[in-house]
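This is the structure I have questions about; it appears just below.
A single protein chain has been omitted from the complex, and every remaining protein chain is retained in its original position.
Chain lettering (A and B) follows the sequence in which the chains are written, and residue indices restart at 1 in each chain.
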Amino acid sequence: MSNYIWLIPAAPLAGFLINGLFGKRFPKPVVSSIACGSVFFSLVAAVLALIELLGLDPEYRSIETLLFSWIPSGAFQVDIAFLLDPLSAVMMLVVSGVGFLIHVYSIGYMAHDKEFSRFFTYLNLFTGSMLILVLANNFLLLYVGWEAVGLCSYLLIGFWYKKQSASDAGKKAFIVNRIGDFGFAIGIFMIFWTFGSLNFSQVFESAASSFQIGSSVITAITLLLFVGATGKSAQIPLYVWLPDAMEGPTPVSALIHAATMVTAGVYMVARCNVLYTLAPTSLLVVALIGAATALFAATMGLAQNDIKRVLAYSTISQLGYMFLACGVAAFTAGIFHLMTHAFFKALLFLGAGSVIHAMSNEQDMRNMGGLRSKIKTTYLTMLVGTLAIAGIPGLSGFFSKDEILWKAFSSEHGGVVFWLIGVVTAGLTAFYMFRLLFLTFFGKPRYDKHKSEHLHESPRNMLFALASLAVLSAIGGWIGIPASMGGGNHFERFMEPVFASSAALASHGENHHSHVTEYLLMTISVLFVLLMIYFAYVAYIRRPQLATSLRERFAGIHKVVYNKYYVDEIYAAVIVRPLIVISMFLWKVIDVAIIDGIANGLAYMVQSFSGSTRVMQTGYLRNYALMFLGGAIVVLAFFMSMR
Amino acid sequence: MVPLEYYLTLSAVIFAIGVLGVLTSRNLIVIFMSIEIMLNAGNLALIAFSRALGDVSGHAFVFIVFAVAAAEAAVGLAIILAVFRNRESVNADDFNIMRW
Partner (left out) sequence: MDQYVLTIVTALPLIGILIMLPISRKAESVLKGIAFTTSLAAFVLSLYLCINFDSSTDAMQFSVNVPWISSLGANYHVGIDGLSLWLFLLTTFLSWISIWSSWNAIKDRLKGYLISLLLLETGMLGVFMSLDLFLFYVFWEMMLVPMYFLIGIWGGVNRIYATIKFVLFTLVGSLLMLVAIIALFVMHYYATGVYSFDLTVMDDFAISSQAQRWLFAAFALAFVIKVPMFPFHTWLPDAHVQAPTAGSVILAGVLLKMGTYGFLRFCIPLFPDAFMESIPVISVLAIIGIIYGALVAMVQKDVKSLVAFSSVSHLGFVMLGMAAFNMQSMQGSIIQMINHGISTGALFLIVGMLYERRHTRMIADLGGLFTSMPVWTTFFVIVALSSIGLPFTNGFVGEFLILLGTFKVNAAYAIIAATGMILAACYMLWMLQRVVFGEITDEKNRSIRDLNLREKLILVPLVVLIFWIGIYPSTFFRPMERSIDSLLKRVAYTQIATPEIPIAEVDRNDGPMGTYRDQGE
């Protein structure tokens, strides 16, 4: 039973191998059907696994399957083994589902690229690695997936390797992620030497049973793991790679840098909920970083002109939201938002891709406008996505965002401040998303004639993906409608077994708030969002000059925000350049001048000594014979004198 | 019976002649011959001691020296010949390629 779980990650990896080895010789349809087929296979298997899981009693919904022993070294034993439980089930469905749609979309988007097969090879590798990540049953295998998706991110960001900016961005993503992974790895070492195992079940069991809340070891471990999460999920201070990652093809941005990979950090924190619950300090740090990132990134999103960069900052901001949820111990809400975000952010990115495709690779929103009538399907689907991310009641984003806001307010780890930051961020999100929508689809066209002749709606398979995601963005939240709104909140009930032990650990004095408070808060946030949408409407449709004049009035602030607070420049000046200078110093001074200087100096000393003695070698036979004779006489004289 | 000292004196004189020959002459052949003279001076001393002490191992040594001298003559002359063919000279002063 459930022995086929390993097939879920294995199928895309097989597709990766086939396309990687022979893809160049295959025609494009074969390549794409291998790639999409393998992911579809995973999707079907994932659905079957979910059905099987649902057939079990909730407390038995945790199935581990061992494939083989990976690294056996004395007491250290790590297996290649998979864990199927509600959390990994949700994740693998999101990954394979959204992944499949994006694969289908890519067939159209990449149709004219010469390196079609290489693209799908990487994409399959990514899907397989991501599935390993979410299905791993131990920290090390999670780490494997973690680094492997980082590799795919590197390869796909730098897919158009001839562009300097693309290969720069890929490198940056990898290295920044490595910094995060460094913390993660140290966390793993600590976990092993504390618990004697890396298996999730064993670690969490022994943590829950024998550690007190607030234990310093657990705090250290969770903080280190969170360092990893900030790298992968682009949180302060390691978020800098994500905006640059938009150099990759748009389907990549949708799949990796919006829907799946960047949420790995959230998944990991949720997976370690027991550990985090034991470390309130770490929870506070997670919540603070999450809230700060959410707000900070949202402000940066306000001033960007590149359609994909707006979405990138939006992603960072939404990830901050998820961490905020985890930080107030509302792990279910975090995962719920992860799922809905995957739907609508993938949709938005694919929509943006469709716009870029239609505009022949134009990404600057200042050169768009009025596209509403030209590419109608794209517009409609993007509208759904925008409404969903803005949190308009009824759509998926509303339920998950509301859940987070409510938990941020009501949870014992939360507080009014967190709620307030959440609401402000929600308003800013609504503002910049509608700014994007208005600038792109409304107003007068700001592109030249030449472009308008080429304007075309995307091919059918791209629209299929858009439409499917639009449906999911609209109704995907309905499985988590909270009880206060008359829903069953199936999602929370489904996830309960995963978070049961941490819920049991937490003190039971949950603050009881009436439904009235909940409705009140909800109304405030929805009204604020609507207000911000109205502002966007005013600034970009009714009085377009308002935006310009505002920008001019606050030129200084705008410049700072537009330049992303100069964080990249600061990092370059404080870390990168000194490192190069130090390295040059080590090489030229320590290595060449000092160490080699000593070695060569010794050699020169020997050489000059022998240089002064070698004049005795005249090369004339007679001189040697004379010396010989002299030597013989000296020896004879010595022996004579001895007598 | 001739006393041992006479033999030794003769041997020393011959040896000194050989040394002088090596040091003063320029011709490689002459140098070579002088070396042979030195070897034979040694042989004479060996034989003399051997007789005086009544021990035949001195004789045995002399035969070894003969063999070595013969081998040396063969190799040495061959080298001189080769040198002459290359440089058209047997003058030792013309060759200082062993210089530093």
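Criterion: a residue touches a chain if its C-beta (ideal position, glycine included) is under 8 Å from a C-beta of that chain, and two chains touch if they have at least 3 such contacts.
Remember, it's a predicted structure, so these values are computed and weren't measured experimentally.
J.: For the chain that's been dropped from view, list the shown partners it touches.
T.: Its contacts among the visible chains are A.
J.: Pick from A:Ala603, A:Met616 or A:Val635: which residue touches the chain that isn't shown?
T.: In the complete complex, the chain left out is touched by residue A:Ala603.
J.: Going by the contact rule already stated, which one of A:Phe40, A:Phe100 or A:Phe174 would touch the omitted chain in the full complex?
T.: Of the listed residues, the one touching the omitted chain is A:Phe174.
J.: Please pick, from A:Phe22, A:Tyr60, A:Trp193 or A:Tyr604, the residue that touches the omitted chain in the full complex.
T.: Of all options in A:Phe22, A:Tyr60, A:Trp193 or A:Tyr604, contact with the hidden chain holds for A:Trp193.
J.: Kindly state which of the options A:Leu54, A:Ile71, A:Ala504 or A:Leu520 is in contact with the chain not pictured.
T.: Of the candidates A:Leu54, A:Ile71, A:Ala504 or A:Leu520, A:Ile71 is in touch with the missing chain.
J.: Of the residues in subunit A, which ones touch the absent chain?
T.: Contacting residues on subunit A, toward the hidden partner: 68-76, 140, 143-144, 147-148, 151, 154, 158, 161-162, 164, 167-168, 171, 174-175, 178-179, 181-182, 185-186, 188-190, 192-196, 206, 209-212, 215-217, 579-580, 582-584, 586-587, 590-591, 595-596, 599, 603.
One rule holds in what follows: only the chains that are shown with their structure count from here on.
J.: Spell out the part of subunit B that touches subunit A in their complex, as residue ranges.
T.: 19, 22-24, 31, 92-93, 95-100
J.: Touching residues of subunit A toward subunit B in the complex: what are they?
T.: Touching subunit B: residues 614-615, 617-622, 625-626, 629 of subunit A.
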